[in-house]
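To start, the structure under review is shown below, and the notes come after it.
A single protein chain has been omitted from the complex, and every remaining protein chain is retained in its original position.
Up next, subunit A:
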Amino acid sequence: MAARILGKVVHSLRSPGVAGAVHSCSRHSFASAASAAAAKPAAALRSDDAGMDEKILKIPLTQPDFFNLSELFTMKDLFEARVHLGHKKGCRHRLMEPYLFGSRLDVDIIDLDQTMDHLQRALNFTAHVAYRGGIVLFVSRRRQFAHLVERTAQGCGEYAHTRYWQGGLLTNAPVQYGAGVRLPDLIIFLSTLNNVFQTHVGLRDAAKMNIPTIGVVDSNCNPSLVTYPVPGNDDTPISMELYCRLFKMTINRAKGKRKQMELIKGI
């Protein structure tokens, strides 16, 4: 099942030599060995095309909000989607305390001012990864939203994994799926817990494999290993739909922008 989704992909890297990337998405050695041979950028041979590629990749990094993602959501939208509602005080994780606004009658309230900022960063990062042709993997072990997450991934042309996470999925990929597998460049956890309220194994594995992660962390989650945590509610359908919609729009927007840039620069 997982093999079908994260299948063996030998993907040609678009620009193997871009240094100074804002986000350190390091390519993995087993992937690059295979793909360098199959890499087809003839652009590397011609300097003007290489310059074009450089420009296409450098220009988005010049502005803080190149993809104009702040217009996608407002504080009001988050509030209406009940993103600020956390679990009861007894379920609180100690490390989530900085992200909480307070607690009302034992119910934790997540600070949406911080969430806005974190969500903006997470979406911006997703957009940049998608712009550069990175693979995004949506992970969520909530059965209630499994179909929604899979539909989201399908809607933006990326991947989703909402089933049982096999132990060596990331850490033992070349053995389990064959040599030359390309691992995701970004993993988005729409819920960082698994079905027994423990932190999802994928978080730790992604950190081991140097894959950046975005995670929606509720008040009972551990935000330690998440690269771009987004404190927010992950239990209500309306808030999950909001996140899925936002990520899908971001990725589609970034991919569209990339096509646009290539057309413009190609003129």
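Basically, contacts are C-beta pairs under 8 Å (C-beta built on N, C-alpha and C of every residue); 3 or more make two chains touch, one makes a residue touch a chain; residues count from 1.
Keep in mind that, in the parts below, contacts and distances are computed from a predicted model.
*Asks:* UniProt protein name for the omitted subunit, picking from "Autophagy protein 5", "DNA polymerase delta subunit 3", "THUM3 protein" or "Mitochondrial ribosomal protein S28"?
*Replies:* Missing chain, per its UniProt entry: "Mitochondrial ribosomal protein S28".
*Asks:* Could you tell which one of A:80, A:97 or A:262 touches the chain left off the display?
*Replies:* Only one of A:80, A:97 or A:262 touches the chain omitted from view, namely A:80.
*Asks:* One chain is left out of this view; which of A:65, A:97 or A:113 touches it in the full complex?
*Replies:* Checking each option in A:65, A:97 or A:113, the one touching the absent chain turns out to be A:113.
*Asks:* What subunit A residues would touch the chain not displayed?
*Replies:* These residues touch the chain not displayed: 74-76, 79-82, 84-88, 90-93, 101-107, 109, 111-113, 197, 220, 233, 235-238.
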